[in-house]
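Quick one: this structure, given as structure tokens, is what I'll be asking you about.
And now, chain A:
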Amino acid sequence: MTAVRVYAWLVASDVRQELRRARVVVSAPVLGVLLVLLLGLALGAPDRLSADWSAGLLWMMVFFMNAVTARQTHTRDGELGARDALQMLPVDRSVIFYARWTTATLFLWWAQAVTIGAFFLFLHPSPPGRPLGFIAVQAMGGACMSGISGLLVTVFASSVLREVLLPLALFPLAVPLFLALTRLSAAMLAGNPWPSVWLDVVLGYLILFGALPWLVYETLLEV
Partner candidate 1 sequence: MKPNILFVALVGAWMLVFLWCALVLSPPEVHMGDLVRILYVHVNSAWTALLAFFVSFAASVGYLIRRRLTWDLAAASAAEIGLLFTTFTLLTGSLWGRPVWNTWWTWDPRLTTTLILWFLYVAYLLLRQTIDGVERRGRVAAVYAIVAFLDVPIIHESVTWWRSIHPTVIDDSGFHMPDSMTWPLLLGFVAFLLLFCLLFWLRFQLEITRMEAIRMREQIRRARGQAAHVQGGGR
Partner candidate 2 sequence: MRDSLIYLWAAVGVVWVGTLVYVLSLIRRQAQVRKQLEQLRRMLEGRS
């Protein structure tokens, strides 16, 4: 079995499992919409939000959504007893991580799409000046965040305090990413040109958290 086939099989099986049980695909967008409603109430039902506020609030919600749902796949593996079987696959173990990252990204993109829809519906921000750029930023941000949280879930898997430690470490580790995503989103919402320095930060994160699992994932899974 080649690594690519194992990867494709894992992604397909994860998506199938999730669609059958409908946990993250339902809970993450519902949580996102709830956060939008809470923000609307907290801000006193705003008539219009500025691009800076919209970008910041949007990414704050995505951060929470990601932190709350990141452990789901890991928990499911434990419930179904799949963890040992996965480790016996005859491929580099980082393939498991990349497959999990892909499915987590797909689910986060879905949750982001629903949340952003609710955000525009309830909080009335100005429509994006550069819609395609805005979508690209959302896609890159979702991929980066699910990558970081996926790695941290593995790091904290054996800690009894994992539920607290994940957000506690995720937020500080992802501060540059958060700043970059909010600046990029604000620029896309306002119709401004791409701020290249922030684009570099996002690409840097994608490369760093793309390469790190290949280097350390095997070490983390050692018994």
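The rule is simple: contacts are C-beta pairs under 8 Å (C-beta built on N, C-alpha and C of every residue); 3 or more make two chains touch, one makes a residue touch a chain; residues count from 1.
Candidate selection criterion: all candidates are chains of the complex that A comes from, given by their letters.
These numbers were taken from a predicted model, which means no experiment stands behind them.
Novice: Spot the contact partner of chain A in this complex among 1 or 2.
Specialist: None of the others touch chain A; the one that does is 1.
Novice: Sort out for me which residues of chain A touch candidate 1 in the complex.
Specialist: Contacts found on chain A: 151, 155-156, 158-162, 164-165, 168-169, 171-173, 175-176, 179-180, 183, 197-198, 201, 204, 208, 212, 216, 219-220, 222.
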